[in-house]
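I have placed the structure first, in the form of structure tokens, so that the comments after it can refer back to it.
Every protein chain but one is kept in place in this view of the complex.
Labels run A and B following the written order; every chain starts at residue 1.
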Amino acid sequence: MKLEIAEFPVKQIRLGRRFNYENQMLEVDETGLIDLVLQDPRISDASIAVAMPGEKTRITGIRDIVEPRYKVSGSGQIFPGILGPIEDVGDGRTHRLSNMTVIAAAEYEGTIRAGTTVQRSAILDMSGPGAEISRFSSLIHLVLNFRIVPGIAELEAHTVIQLAEYKIAHRLAQTTAELSPEKIVTYELGHQNPDLPNVMLLQGCITDPQHVHSGVGYYGLSLRDSMATFLHPNELFDGAVTVDTTRSGRGYYPSTWDWQNHPLVLGLYAAHGRSLNFGGVILQRIRFETYHGKEVGAQNAARLAEAMKADGVLVTWIGGGNAFVDVMFTIRACERRGIKTTLVTYENGGKEGKDSPVLFYVSEADAVVSTGSLDRTLNLPAMDKVIGPYEEIKIFPFPGAAPVSARGPLALEARDVMMGGADIWGQGAWQCTEY
Amino acid sequence: MSKELEKAGLPVALVSAMFPVAMQVRANRIVKGVSIPHPCGDPSLPKELDARLRREIVRTALKALEAEVKGPTVFSPGIP
Partner (left out) sequence: MTTIVHVVNQFFAGLGGEDKAGMPVGVIEGSAGAARGLQLQLGDDAKIACTIYYGDNYFHEHKEDAMKAILDAVRSAQPQTLVAGPAFNSGRYGVSCVEVCNAIANDLGISCVTAMHEDNPGVGTYLGVANSRVYCLPTAETAAGMTDALKRLAKFAMRLAHDETVGPAQREGYIPRGIRRLEKADRPGAERAIEMLLKKIKNEPFESELPMEVWDEALPAPPLVQVKDRRIALVTTSGVVPWGNPDRFKTYRNTHWQKYNIAELKELEPGKWETVHGGYNVAYMNQNPHYGVPLDALRALEAEGAIGPGKLYPAYYVIPGNQGSPAVMRRVGQEIAADLKKDNVEGVLFVAT
């Protein structure tokens, strides 16, 4: 399976009257895009805005972030099972508009009051201390700002949001369909060098199996009580794994963009054939709700890695709370089978970094890379401009919480409400150091 | 939190599905809960059996409070 990714970097976006890409400038047909979004009768109004790095702008109501991509050759189309037919993806050629994203910022109240499945959205600052933390503040964003009609339940709302953002992203990338790229990077996993160790990525994903969307979409299907499965990394580049947009607006969950640009996948690919053989990705469901489930899931993932002859695995996860116990059991199960592990994780640790950094330990987890903390306080300054559906936001999601002005300043207890608040997979250089 | 209660001299019967975590943080009297979202019962059972299971879990907790323990000990409710 060989995938060529053709890169078209975007340094400017102009809201104009046609779709055109030239000299790293993307012009978009503003009314055309809005019409495209309003084709869905469940959206009552929509507007588009551009946010540039360095501006004193805050974006609110963020549900998801996606990079515009479009397949010009090869099997299937981006986001198989959602936008495209259910077909293999990951070969041929895919165009990407790099350095930019589409942000889905939607007003939606939800029907669920509390618990893990309540809807949430996040904010993003394009300058200031919030921008320093987030991996998204250095990208250019085309913000799709819209309102969902009242009375829509969570699964449908997710579909509305996801289709709107993916359709826009698809249309934008399609602008480059006939163009020749500046740069092409080729991704393939052939040529395993017998002198190099086999390394896989073991990606744990928190799921809520009872909820209408479990949180992880695999070719558009919610992963529920499944056992671990193998993925070719190219499938991720073409959007085979997606998120629940009503719940991915938070600092420690990935956006679609993160799945498309997974830093550990890209890192392993870069090292492939040089210091290691990249053996592929194991997608593992975590946060089983019984001890029995956690242990069975952990051993199953380890057994799959063993069957695929992994010498070592990079282990990382999505989630918080007791899902981490699954991760630790998985590390133990791998190490007991002779598969070496290194864990990539963010920490908690409280406001001053004096509390336990993580929930649970096993002695086998002796190789850990810390990507920083979700917990430290953050004071965000007032912004000149707010883009998004909310003039007022709730910093704390609980029934009866008081909203505060979105323009700021905002005193955050932790980074949960910031998109990219925690560097979950080691994209950046954040770290916690022991003093 | 339960350790602070114990430090104050109150024996604590901790009902939790995540007993490995409870053992690691050295809670001393641990009663196996059914599952994280429903520790004291099982919604997949018919109501009467679920209620009976709950009584068994609470009974086991009371037994744990009466038990002499030397360190983290797990008590498993019997099948009622």
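The definition used in the following text is that a residue touches a chain if its C-beta (ideal position, glycine included) is under 8 Å from a C-beta of that chain, and two chains touch if they have at least 3 such contacts.
Since the model is a prediction, treat every value here as computed from it, not as a measurement.
Note that the absent chain touches A, B when the full complex is taken as a whole.
Check A:Ile161, A:Leu268 or A:Met419 against the missing chain and you find that the one touching it is A:Leu268. In the complete assembly, the contact with the undisplayed chain comes from A:Ser356, out of A:Ser44, A:Ser138, A:Ser356 or A:Ser405. Where chain A meets the omitted chain, the residues involved are 113-118, 197, 199, 208, 210-211, 263-264, 266-268, 271, 275-276, 289, 311-314, 320-322, 340-345, 347-358, 361, 363, 365-373, 375-376, 396-401, 413-414, 416, 423, 425-435. Within the complete assembly, residues 1-18, 22, 24-26, 28-29, 33, 36-41, 43, 51, 54-55, 57-59, 61-63, 65-71 of chain B touch the chain that is not shown.
Heads up, the rule we're going with is that only the chains that are shown with their structure count from here on.
Spacing of chain A relative to chain B, judged by their CA centroids, is 38 angstrom.
On the chain B side of its complex with chain A, the touching residues are 17-21, 24, 34-37. Within the complex, the chain A residues that touch chain B are 289-291, 322, 325, 359-361.
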